[in-house]
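The complex appears here without one of its protein chains, the remainder shown in place.
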Amino acid sequence: MSFSEKREEGVSEHDSEVPEAPEGLSEPPDRGAAEAHGAHHQEGFLRKYIFSIDHKVIGLQYGLTALLFMLFGFCLMLLMRWQLAFPGQPIPVIGGLLGNANAPGGVMLPEFYNQLGAMHGTIMVFLGVVPLVVGAFGNYFVPLQIGAPDMAFPKLNMMSYWVYFVGGVIMFVSFFLPGGAANSGWTSYPPLSNIATMGQTAWLLGMVFLITSSLLGSINIITTIIQLRAEGLTYMRMPFFIWSQFVTSFLLLLAFPPLEAAGVMQLMDRLAGTSFFMPSGLVVSGQVLEGAGGGSPLLWQHLFWFLAHPEVYVLILPAMGIVAEVIANNTRKPLWGYKAMVYASVWLGFMSFIVWAHHMFLTGMGTVMSAFFQTTTMIISIPSVVILTALLISLWGGSIRFNTPMLFALAFLPMFGIGGLTGLPLGLAPSDIHLHDTYYVIGHFHYVVAPGTIFAIFAGIYFWFPKFTGRRMSESLGKIHFWGSFIFMNGVFGPMFLQGLAGVSRRLYDGGVQYSHAQDVVQFNQFMSYSAFLLLIAQLPFIFNFFWSMRMGEKVGNNPWQATTLDWAATSSPPLGHGNFAEVPVVWRGPYEYSVPGHEEDFLPQNVATPAPQEG
Amino acid sequence: MTAHSPEDIRKETRVYIFVFIALAALTVVTVGISYLDLSTGPAVALALFVALIKGSLVAAFFMHLLSERKLIYAVLVFTVFFFLALIFLPLGSFLNQVAG
Partner (left out) sequence: MEIPYNVEERPDTGLYNGKLGIWLFLASEVMLFGGLFSSYILLRTGDPNWFKPELSVPMATLNTMVLISSSVTMVMAWASLRLQDFKKFRLFSAATFLLACAFMVIKGFEYNTEFSHHLYPSSNNFMATYFTMTGLHGLHVLGGMVVIAYLWGPGSRMWKTEPERFTNRVEITGLYWHFVDLVWIFLFPALYLL
């Protein structure tokens, strides 16, 4: 791996074997169960790479696991796209491998299609994107950007990863249960999910693990940001990325537990025969179900969306943070409206807790409550617009460097813009009545998350790769990756708006061929599916680039992008397990001091102690 | 930990005993009220009121929130706000259902 190379670099005399704090007194710095502490200076392989308590290793573990899950979730979607484009035709090449229970003769069964749909959503959100933006980027860069030696609770951090891992394994294994994986949608609405196959129980168990993991992670990130900021790093000097992680962690901390409660209740419904979510007299297959009844399916929706709406901002805020870092760096000027962005992100986080029922306009909600939720929904669009506008104006007059991370960051702006603006009609009950549960909704949130958040993730990977490895990723491959992804993403999701406006339901197994109102738009299905397959091909340069650059990429110094934040003051591929900085950095100024008048270089890092230039 | 003289701490322990007595007394009170056969509204209000007092006593003295840092207050204020949203917004939606 790349870590082995760090010694050749000779950038730091601070090699990995820095003496630890004196002797036996220094217990592993946590507050959890004390561990027999063998006073090893040389950590074993297990401690260093598997059960590591170093935030950088944990960040990489999160990142690699989540990228794998994301690829897996993407492949599930490709199977669905085949079925939508060519309903009833055998899946080529791998169709025979799916088993008779799922796809006899390679032709996908509706039950399997439902599993794919539910698990694609679950995997992408809970096992892919959130672990990437919070677990990987958050873990790796929060301590680095605030000048801390590690997270506040390193062992909790390790536990958070491994709990996530177990949750992921449970989700993955559920495909092999009798009846397959969960098949009631990623939202798991009862009563359908209450009477679903065994996969649903696995889903709930997996979710309990994933929620616990997020909880531990968010406690850690908040504590780290509040307690371990370097000297001089006041709140208003924190990079916007740190702010986004800060708000995000609060969302995870406070929004997830109600879903955990709901998960426990659904588990009780499924395993102990309770009726929390089971109405009286439910008829399934012509028979009235036994059981106490009297429960409320809507209760689940409330508890689920109490998490899942803030979750949207969990997906998008860190992405905005990454994009802000990349844009500031590549426009070579300070972010325009940094303070407004910070306040907007806090406001966004706050409001995100009281908008959730706009997912439930069609559940018979009365006009009073629906007016309330429509109002809050319109209000919450304001801070998003503030942030996006600030990022856009930041470009004005900059001498922009169009490198790969910047291309992804630039593409984020219009893509997220499309996603956000198409959300407005969904937040208003009258238009939502028509658009609810159609492909329009799918198009809307995929624009937010796929060309939005995932592009930001790519920007982050290209941008910070030199920090992980000491090498830069190939620019030409990166640009191929960018243009391919950009074009095909739009090919996949753009036509969904048209299908949705025509009223095509998002849950159809055959893409709508048997509905007359869908006839004008079903022909888009093949186009979208071809785009999806090509999108997979467009990822190949990235995968190759990623591994190739680890060994063969251009070697660079600690600060290849001439950036200002503290992460770039640390050694590239920082030594593992022994703190991040040769000497504890002290912060003198705000995060984005680019092109400071009177300073000979066009960037002035936060930790460089030059006297401030004459006030302008 | 802020420096407290042993004398202060001994004073605190006396307070703990008083709080304990108050909690025990309030437990008896709330059980007593439940035997009065009040109608639902006042019964719920009274029981919640007593529970709130007891809860505040625990939080204020045992969890020494009375002398806690501002930061903790800030976290808790947010939490209480979202807690109230979690309780009352779903309730509002349930009470404001369209008939049929």
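A and B are the chain letters, set down in written order, and residue numbers restart from 1 in every chain.
The rule is short, and it goes like this: a residue touches a chain if its C-beta (ideal position, glycine included) is under 8 Å from a C-beta of that chain, and two chains touch if they have at least 3 such contacts.
Computed from a predicted structure; not experimentally measured.
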item	value
Residue touching the undisplayed chain, where the options are A:Gly121, A:Gly199, A:Gly579 or A:Pro605	A:Gly579
Missing-partner contacts on subunit A, residue numbers	20-21, 25-27, 29, 31, 33-34, 148-150, 152-154, 156, 215, 218-220, 222-223, 226-228, 253-262, 264-265, 268, 272-276, 280, 291-292, 294-296, 299, 302-303, 306, 577-579
In subunit B, positions touching the absent partner	1-2, 4, 6, 9-10, 12-13, 16-17, 19-20, 23-24, 27-28, 30-31, 33-34, 40, 43-44, 47-48, 50-51, 54-55, 58-59, 61-63, 69, 71-72, 75-76, 78-80, 82-83, 86-87, 90-91, 94-95
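One rule holds in what follows: only the chains that are shown with their structure count from here on.
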item	value
Whole-Å gap between the CA centroids of subunit A and subunit B	37
Residues of subunit B that touch subunit A when the two form their complex	71, 78-79, 82, 85-86, 89-90, 92-94, 96-98, 100
Contacting residues of subunit A [partner subunit B, same complex]	226, 250, 254-255, 258, 296, 298-299, 302-303, 306, 350, 353-354, 357, 360, 364-369, 372
